[in-house]
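So that we are looking at the same thing, I have put the structure below in structure tokens.
One protein chain is absent from this view; the other protein chains keep their places.
Right, chain A next:
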Amino acid sequence: MDLLLWGVYPYVSVTLLIAGLVWRARYDAFGWTTHSSQLHESRLLRIGSPLFHFGMAFVVAGHVVGLLVPMSWTDALGLDDHAYHLMAVSTGAVAGVAAAAGIGVLVQRRLRTPAVRKARVRGDRLMYAVLLGALALGLTATVLNSTGQTDGYNYREGVSVWFRSLFALSPDYQLMAAAPLAFRLHVLFGFTLFALIPYSRLVHMFSAPLKYLFRPFVVYRRRDPRLTSNRPDRRGWERVS
């Protein structure tokens, strides 16, 4: 069971993520959008959405640092464990609370505004449940861990090491199995969320339009060559020679 959850499931999830992204890009680019509901309601969105998105950006950055930077590196820098956690918990808490508050406003808005409620797309409910679950569990794990209710568990010696072992394709699943329940659940929800990204509106996170900063303002394009007859014959329509 531990092997399945912590040794196999992450790979399944990431495979689903990558396959989903390829599928979106190749066959459903039309479905690749934010599905914004700002047209229906702007006031609450302008509070909730930036809170959530900027909060999440910092949360993600925090995860990257916490999971990918080994303890030995920060030790080498002379940063002791206490100082590290103080920094991580303080910035992480601010980001996490901002994200949670933001999503709170957004969920409230989605439930309370009839037009926004109606603007739900397929899979939204599952996605919201997993997202909210992951967020809540993450905050819970942080709170429990920093208030000393996890017997001094140090995720940088457990979860992080396991996470890095995933990249080496030899998952140290026992490490993860030994983590406190809140961490285990959080990781489980997290990987489920990864798998959902390409199949839900969350896919828009992979289209952050950074190119906008560098392209000329006005874009010119020629008429779509697919519309002209010069294209190669489609499969199944090859001419008899």
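The criterion applied here is as follows: a residue touches a chain if its C-beta (ideal position, glycine included) is under 8 Å from a C-beta of that chain, and two chains touch if they have at least 3 such contacts; residues count from 1.
Note that in this section contacts and distances are computed from a predicted model.
Of the names listed as "Branched-chain amino acid transport system permease protein", "Sugar transporter", "Circularly permuted ATP-grasp type 2 domain-containing protein" or "Nitrate reductase", the one that matches the UniProt record for the absent chain is "Nitrate reductase". Annotation: of A:T34, A:S90 or A:Q174, A:T34 touches the absent chain (contact as defined above).
Considering A:S42, A:S90, A:Q149 or A:Q174, the position touching the chain not shown turns out to be A:S42 (whole complex). The omitted chain makes contact with chain A at the following residues, 29-30, 32-42, 45-46, 49-50, 52-54, 114-115, 118-119, 121, 201, 204, 207, 209-213, 215, 217-223, 227-230, 239.
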